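Yeah, one chain of the complex is gone here, protein chain that is, but the others are all in their spots.
Up next, chain A:
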Amino acid sequence: MTTTAAPDAGRSAGDVHYPVTLTTADGVRLDIAVPDGGDVVTAARGAGLVLPSQCGQGTCGSCHATARGAYRLGPHSPAALPPEQEAVGGVLLCRTYPLGGVQVQVSYPRSRIVDGGIGRREGTIEAVTSIAHDTVWLRVQAAPDAAAGTGVEFDPGQFVELQLPGDDRRRAYSMANTPNWDGELEFLIRLHEGGYFSGYLADLLAGRRPLGERIVLHGPTGAFALRESGLRPRWFVAGGTGLAPLLSLLRRMAEWGEPHPARLLYGVTAEHDLPDLPVLAEITDALPGFELVPCVWQPGPTWTGRCGTPADVLAEDLAGLRVTAAPDVYVCGPPLLVDAVQQVVRAAGLPDGHVVTERVLPT
């Protein structure tokens, strides 16, 4: 499978790009291409260069610079860029929209520009464990790194791309654990018949390949994350291995002792798809306000729990809920599930801002 960020996390660039050259105080030149209608700060970030900036609204002045060339300045505060400075080429880069080639002089040295590109790290496959008939738990040990040290830093909800040795192909998987200083990464992966990475994992699982092989980790990246909205209840809705990032979020909440009431609606097709995951018990023990709600779509006769898809169960539970207890809903799973949950949430009258989504696409 592949995880992708929510649709609004990306932005399609136009066909027209304008060349912008940034020159730092210590004389370093950086060339970027800014899409028509785009601003310099955003375009630079897209190119992996995080320029000093703060508000992104033309009012704090952090991205002040001087410019020559063809550009348009967007609305901004005169306190951040007084008219007399604007008259002599002063700009705020978050409000600078190139219309042609632009030469920018910034007042700080190159070292002040953070290289925010996607990281690359080596790792070792430490363990593969079967946790359901088609799902494995993969543990990877990141190698100590000159820049990162021994730890792995990511926001719970993010993912990395895994690349097997000697192969250019990558597959993206969300971490199921939390960032840590021991370099441990855990993943929940569904095995697909004929799948590229699935085949590799199946070989490991069957002992046809040895553990300990080196792989390459690209990332972390992704925008799926806990949102700060006070003490609103947090309801997590997962299907299949969409559970992985939700486990990461829940484990973070448990580690930090966050007091939000939390529920996990986890959907599977049949009982035998329910994973044997000790971590769920650990979360239940560590989070006093947590409730695990397994949802079985096609239950057998002995199943006594909730029936239906997680979206069905969510709809039942949202019905009649008091407005003051309206939860934030985090959903990760196949697009059909995500779409269904969005419809359920809308029908229940929750504002759009209450839903955080991540779509999981099989590969």
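FYI, contacts are C-beta pairs under 8 Å (C-beta built on N, C-alpha and C of every residue); 3 or more make two chains touch, one makes a residue touch a chain; residues count from 1.
In the analysis below, contacts and distances are computed from a predicted model.
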| item | value |
| --- | --- |
| Options "Multiple sugar transport system substrate-binding protein", "peptidoglycan glycosyltransferase", "Hydroxylamine reductase" or "Probable glycine dehydrogenase (decarboxylating) subunit 1": UniProt name of the undisplayed chain | "Hydroxylamine reductase" |
| Touching the absent chain when the full complex is considered, from A:78, A:100, A:305 or A:335 | A:78 |
| Contact partner of the left-out chain, one of A:28, A:70, A:114 or A:307 | A:114 |
| Sole contact to the chain not displayed, among A:154, A:235, A:266 or A:330 | A:154 |
| Those residues of chain A which, in the complete complex, touch the missing chain | 50, 52, 54-55, 57-62, 64, 75-82, 85, 90, 108, 111-114, 116, 145-151, 153-155, 179, 181-182, 225-226, 228-232, 256, 258-260, 323-326 |
